[in-house]
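Shown here: the complex without one of its protein chains, the others still in place.
On to chain A.
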Amino acid sequence: MTVFQHILIVLGVLFVLLTIAAGLIWVERRLLALWQDRLGPNRAGPLGIFIVVADTLKLFFKEDWIPPFADKWVFVAAPAIVVASVLMSFVIIPFSPVIVIADLNVGLLFFLAMSSLGVYSIVLGGWASNNKYSLLGALRGASQMMAYEVFMGLSLMGVVMLTGSFNLQDIVAAQRSMWFIVYQPLGFILFFIAGVAETHRLPFDIPEAESELIAGYHAEYSGMKFGMFFIGEYLGITLISAMTVTMFFGGWLGPGFLPPWFWFGGKTAIFIGLFILLRASLPRPRYDQLIGFGWKLLLPLVLANLLVTGAVALLLKK
């Protein structure tokens, strides 16, 4: 692959991702509306798709305000961190056999590291806002991430055991005969729950919790800085969906009559839909319930999953 091709892939992936993140504004509103027996935005443009343009324009023209009591530099940096860290994670995702930006041999670890970095944006954003609601949101975000980060990584280790590699292309290739969802159903469920918590989407949007904390860690943000958190959240959804597909649903594998990227995109879209469906259907748990659920139920489960997978893998090897 030439340097030129590589740059083309990087720009292409970036463009597609940002388009998807913006388009999700519309997708989410339409889907939520349909699940609530409404129609949702359907006026501006074909099927209402131009709501994306309207919303973005609105964000751009809002006053970009930095509160006088805020810690200015950290306040500005925080929203950038979330977008940057999520975009970095996409680097290792194989969209098709050839469309992958960096085929790292520790790809999975890189993903875990980058998604943990995302928590800095919440903590720093909440801290720099110098507002007690934001700070509470940031605290909650930090402890929630801590709890769910642990078994997010562990839930993927089953797949790593089966493949014997941290490289995502290898993991996809290992699913040629059978998707890993068959061998690791529990791993998939745990990873998905952790993913929802990781992107702090409903029902796990405890750090934002409008009803208790106004908007949590981004209560003081406006304009495009808020937009960054917004985009970061949608990118996070896409990332977790893409990772789920890669790890458990055979990535870009699929019947040969359509190109691999189509299979990858289609499967990812289904999981994005699932994210939105979760938001439409489940209420937000109490904060202590969420943390208790993570440490007391999910962590033992994920350890047991790991133990059984390891034992079976060893048995089969003999």
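Here is the rule we go by: contacts are C-beta pairs under 8 Å (C-beta built on N, C-alpha and C of every residue); 3 or more make two chains touch, one makes a residue touch a chain; residues count from 1.
As a working rule, contacts and distances are computed from a predicted model.
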The chain missing from this complex carries, among "Xanthine dehydrogenase YagR molybdenum-binding subunit", "ABC transporter permease", "Lactate utilization protein" or "NADH-quinone oxidoreductase subunit I", the UniProt name "NADH-quinone oxidoreductase subunit I"
Per the whole complex, from A:Gln5, A:Gln36, A:Asn105 or A:Gln289 the residue touching the absent chain is A:Gln36
Cross-chain touch to the chain not pictured, restricted to A:Ala113, A:Ala173 or A:Leu278, is A:Leu278
On chain A, the omitted chain is touched by residues 34-39, 42, 277-278, 280-282
